[in-house]
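Mind looking over this structure? Questions follow.
One chain of protein is taken out of this complex; the other chains stay put.
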Amino acid sequence: MKKALAIVLAILIFIVFALAFVKIPFGEKMSTYPHYYNPITNQTSNMSLPQHYLTYGKNDTGATNMVTAIVVDYRGFDTLGEVTVLFLASTGVGSLMYVENKVKKKVRRSNAVVETGSKLLFGFIILFGAYIFIHGHLTPGGGFPGGAVIASAFLLLYLAYPKFHAKHEKLSVSESIAGLTFVIVGLIGLIIAGYFLYNFLPFGLPTYLFSAGVIPLIYVAIGVKVGSELTAIVDSMMGVRE
Amino acid sequence: MSCIVDLCIVFITLISVAASLTIVRLVKGPTAPDRAVAMDILTNITIVLLVIIGFYFKRFIYLDVALVYGILAFVGVIALARYLEGGL
Amino acid sequence: MDLFTIVSIILIIITVITAIIAAEMKDLLSAAIALGIMSLIVSILFYMLQAPDVAITEAAIGAALSMAVVIFAIRSTERWEK
Partner (left out) sequence: MTAVVYIILEIIGYIFISIGTFFLLLASIGLIRMPDVYNRMQTATKATTLGALSVLVGIGLIDLWWLPKSLILAIFIVLTAPIGASALARASYKHGVKLWKGSVVDKYKDEKEED
């Protein structure tokens, strides 16, 4: 009875959502609002927003990957908010999992294959994560997946060696330095041009590594920050073992 | 040129049939290690599928997704294995 | 119907089956494995819809981290659902 009621309710909610969203033009040129007003340059254009990004994005930001241009440049302030949400999540997990008298748990050691292999692959995985977030403006990827890859490298060491522990002080220091870099880059833009996260460095040639102004700088900061936060989450969920 | 595209899509279909055959083991498998083996096989099949779909689209930069799976997929398998042998 | 549509239909059916397994299984470790497989297939679907950025994020989170966190949670509670 309860299950049938739940299914009927789910179907009703689905129908309501379908009716509500079927009218919204998705990615098309909207006929009722044809003018996109740019508040910075005080211009109006009669393109839709995706068309505007695809047409002017490369000249505005210098990034080849348009998703990166939108995430870091056009919507950079939102990204600062997302990183802050992740920081709050990490703090919450740390405070929930904190125990005063830590009981050391006796666990079985892993075998030689896993230990040697994880020691060998740790450097490769860190290198690959750095590649992902440094090349964020050229290839798919960016700060968030790069940070997740770096955290996975530390997770591998936690799994292979029962006695491994990342120092919490160093993690918080690297995380704070990365967050400060993000905010300081934004504030320099505020001082130079009058709005937050202004792209003040020269753009360079597109498709080269040193291009797109401050975007690679911000993505490196986001990568280090996300990596240390996720490593702190893994560390506090792992507990103390022996 | 059209011949090349046809061959690629045939390979993609065959490999996705292989992926759906591993799901049979995931549904049937009596114990958890059977399902873990199915996942281990499916990660390898997924890497190949990603590479061939990227080749079908003729996008070189799409290979990065397959690289992420190639280097990270075994970490999840090792987490499972360490839990099963009581090492966590 | 061309072959590409058939491939996407196969992958969508696999996604639905693994999601049902992850919800209904009494053994929570098997449910975690099904969740990992679901994130794999969803990543392929994002990739086929030409969204490599979403696919790479899904791959990096779903391949190792999310399953490891679920396994840590199972370790500190219980493996079998009552």
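We just call them A, B and C in the order they show up, numbering each chain from 1.
Rule of thumb we're sticking to: a contact is a pair of C-beta atoms (placed from the backbone, for glycine too) under 8 Å apart; a residue touches a chain by one contact, two chains touch by 3 or more.
Small disclaimer: the values here were computed from a predicted structure and weren't measured.
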Chain not shown, its touching partners among those shown: A, B
Sole residue of A:V113, A:I191 or A:L205 that reaches the chain not shown, by the stated touch rule: A:V113
Contact set of subunit B toward the excluded chain (per top definition): 7, 11, 14-15, 17-19, 21-22, 24-25, 28, 31-34, 36-38, 40-41, 44-45, 47-48, 51-52, 55, 60, 63, 66-67, 70-71, 73-74, 77-78, 80-86
Interface with the unshown chain - residue positions in subunit A: 108, 110-111, 113-114, 117-118, 120-121, 124
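Quick note on the criterion: only the chains that are shown with their structure count from here on.
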Topology of the chain contact graph, where touching chains are joined (line, ring, star, complete, other): complete
Longest centre-to-centre distance from subunit A, chain (CA-based): B
Centroid spacing, where centroids are CA-atom means, of subunit A and subunit B in whole angstrom: 25
Centre distance in Å when subunit A and subunit C are each reduced to the mean of their C-alpha atoms: 21
Residues of subunit A touching at least two other chains: 132, 140-141, 145, 149, 152, 155-156, 159
For subunit B, residues contacting two or more additional chains: 61-62, 64-65, 68, 72, 75, 79, 88
Subunit B contact footprint on subunit A (complex, rising order): 107-110, 114, 118, 121, 124-125, 128, 132, 138-141, 145, 149, 152, 155-156, 159-160, 162, 241
Subunit C to subunit B touching residues, read off their complex: 2-4, 6-7, 10-11, 13-14, 17-18, 21, 27, 29-30, 32-34, 36-37, 40-41, 43-44, 47-48, 50, 52, 55-56, 59-60, 63-64, 67-68, 71-72, 74-75
Residues of subunit A defined as touching subunit C within the complex: 65, 67-68, 132, 140-142, 144-146, 148-149, 151-152, 155-156, 159, 230, 233-234, 237-239
